[in-house]
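Below: one structure in structure tokens.
One protein chain is absent from this view; the other protein chains keep their places.
Showing chain A:
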Amino acid sequence: MLRIENLSAWYGEAQVLREVSLDVAAGEVVTLVGRNGAGKSTLLRCVMGLHAGQRGTVELDGRDVGKLPAYRRARLGLGWVPDDRGSYATLSVTENLTLPPTVGPDPWSLERVYEAFPALYQRRDSAATMLSGGEQQMLALARVLRMGARLLLCDEPTEGLSPLLVQQVGDLLREAKRHGVTVLLVEQNLHFATGVADRHYLLAEGRVAEAMDNSEVRSRERELLSYLGI
């Protein structure tokens, strides 16, 4: 579904991605793991079309989307879940959910979203930034499901969440996967990543250092943790 080839990216003169190649098949959950500064978030921004200084190929369903602006990529089915949760202070919870157009064949209805997230329903008229961190994360995920996005680009969705909420995020991603949604996930929480993902790419200093199946993780855990600096 997603194919990235020889992707390099820069912030000014500093190169943060170096010839990265990877692919994500339809229906897979794939994580990008690595230390802070390894280039994980930049890679997601490149896929979304939010990073100007890049070179290389980004293909979605065999189509080169490298020249398309972010809004057109979103309309092809990319769902952006940014690391800061992307809540709008000037929009209510309902408006945050209904702002994006529906882009996929199976968008969640507002009723379904509120059924799945009763806390969001209770605060549906509040400004989104008045929600707790966990509720904002749920809002960010619910928004891309309501869009009907086919490929979710999730940037550290568990960061700063309590263990209970981390579990809820995991359940949600597994349910999305059951419905055929593909996920590319930036994650530093290895325990969480192994609980939801099919495969992992390890990024180090802007390169893909390793690619491994989830079944290999247990036997190579020490190696993985060393990449994460733990």
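As a working rule, a contact is a pair of C-beta atoms (placed from the backbone, for glycine too) under 8 Å apart; a residue touches a chain by one contact, two chains touch by 3 or more; residues count from 1.
Going forward, contacts and distances are computed from a predicted model.
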The complex's invisible chain, by UniProt name, from "histidine kinase", "Acyl-CoA/acyl-ACP dehydrogenase", "Cytochrome aa3 subunit 2" or "Branched-chain amino acid ABC transporter permease": "Branched-chain amino acid ABC transporter permease"
Contact partner of the left-out chain, one of A:Glu28, A:Glu95 or A:Glu216: A:Glu95
Absent chain, residues of chain A that touch it: 45, 48-50, 69-71, 74-75, 80, 82, 84, 86, 88-91, 95, 98-101, 103, 143, 147
